[in-house]
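Note that one protein chain of the assembly has been removed; the remaining protein chains are unaltered in position.
Chain IDs A and B follow the sequence of writing; residue 1 opens each chain.
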Amino acid sequence: MYTQAMDLAPKEERKVGQSADEAEREARFEARIAAGDFIEAKDWMPEHYRRTLVRQISQHAHSEIVGMLPEGNWITRAPTLKRKAILLAKVQDEGGHGLYLYAAAETLGTSRDQMTEALLAGKAKYSSIFNYPTLTWADTGTIGWLVDGAAIMNQVPLTRCSFAPYARAMVRVCREESFHQRQGFESLLTMMKQGTDAQRAMVQESVNRWWWPSLMMFGPPDDESPNSAQSMRWGIKRVSNDELRQKFVDACVEQAKVLGVTLPDPALKWNAERGAHDFGAIDWPEFWRVVGGDGPCNRERLEARNKAWDDGAWVREAAMVHARKQALKEKAT
Amino acid sequence: MTTSVAAVPVDAAAEWPLWEVFVRAKAGLDHKHCGSLHAPDAKAAIQLARDVYTRRQEGTSVWVVRSEQIVASDPADKAMYFDPMEDKVYRHPTFYVLPESVNHI
Partner (left out) sequence: MTASIALNLTPDVRYVLRIADTCLVHAQRMSEWCGHAPVLEEDIALSNLGLDLLGQSRALLGHAAELEGGGQSEDSLAFLRDESDYFNLTLVEQPSRRGGADFADTQLRCLFVAAWLAPLWQGLSASRDRELAAIAGKAAKETRYHLEHAGDWVVRLGDGSAESARRMQAALARAWPMVAELFDDDEVDTAAADSGLGPRASALREPWLAIVEPMFADALLALPPDTAFRSHGKRGTHSEHMGYLLAEMQHLQRAFPGGVW
């Protein structure tokens, strides 16, 4: 899903008049990747590769940070102390993931502040799923099951991304992510199997709202993703959008049966010939609207992040003033 | 004793410096690089490194270094620095074939 970044980027034109030397370096670079080599931060890399990675990694990081908001919405209202602790730990993890990813992006020559400013100005994108509202407690479980489930499917291949700092960050992220999906699923399972009728209704209603946006997380169909071939060759994207989406649908059908919920797609059906489930048409206009800034919560998400940044400016500044004062004092002694 | 704030010039939008973090998972192991973070000073860097990188009991010891202080070899010089090591295989334990009975040393 975080490869949305490349799908949504304008198709980059190859630099006209690339020198023979550069063309040769680029060919050697691609050969390294084809051989399964890792690229480290200070290695030579094509500008296009660097720019693409900065964009993808930073947008992945932004997704984690913005992703703290819909679930963070329910921490103060969690129904038990155990669920409160779990949710707080999970949202904290998302913050941590954002941090690891910003750190990986910084190795490519950008800074945390530059990336933050791009997000706050609405210039950088983040995963569109987080522009949907969390309206009930069940949504926190559904997000764990479906949204984190989709994220995991996307993230595991990224642990083999050619750019090593990103791959290493993803290894850390994946280790922590499985807790996220499990706790969400377990929360829903508890409500469905041991809860009241009202709780079961809440869970089903939540799934009805989150199913289709979750499918959209994998990005546009392969034939509408212009940069995929390049990204695959560079080892940034490992599996196609449609392939991941199909894998996700097939996994969720089984999981939905365990939960006892119905996925809101009348066209969902096992296709023995394909060995996979057929599913209904995704509302792509909705996807593009939400990606373009016109989803239910785009404005609120950006407002919240801008407010946190603006309200915190005096804190960040004070810390630096204090550090400078201490440094001066130490020099004087 | 107060330090006049006016005497301390600082860019109001100055970003917190970047620190690299190294964690020793348990006694006997080396510190391993695990990432970076931003902190205003060394004490904060240590505390935050604990909060960010050792939440799952992954550490007994944390080192933080200002990123700008790290001196690294230039990857372009990789051949010069590291290839000569390739043919000095007598440094590797696997180079030496020993009788089975003492092969564990």
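The rule we apply is simple: contacts are C-beta pairs under 8 Å (C-beta built on N, C-alpha and C of every residue); 3 or more make two chains touch, one makes a residue touch a chain.
Source: prediction; values computed, not measured.
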Notebook entry, point to check: Looking at A:51, A:209 or A:322, which makes contact with the chain not pictured?
Noted result: A:322
Next item on the list: Pick out which of A:109, A:260, A:292 or A:312 touches the chain that's been left out of the picture.
Entry: A:312
Notebook entry, point to check: What chain B residues would touch the chain not displayed?
Noted result: 2-3, 5, 16, 37-40, 43-44, 47-48, 51-52, 55
Check: Which residue numbers on chain A touch the omitted chain?
Finding: 65, 68-69, 72, 75-85, 88-89, 91-92, 95-96, 98-99, 102, 112, 137, 187, 190-191, 194-196, 198-199, 304, 307-309, 311-319, 321-322, 325
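In this text, only the chains that are shown with their structure count from here on.
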Checklist line | Centre-of-Cα separation between chain B and chain A, whole angstrom | finding: 27
Note to self: Show me the residue ranges of chain B that touch chain A in the complex, using the header's touch definition.
What the structure shows: 3, 5, 8, 10, 12-16, 18, 34-38, 40-41, 44, 52, 55-56, 72, 74-76
Item checked: For the chain A and chain B complex, residues of the former touching the latter -> 40, 42-44, 92, 96, 99-100, 103-104, 106, 111-113, 169, 172, 176, 313, 316-317, 319-326, 328-329
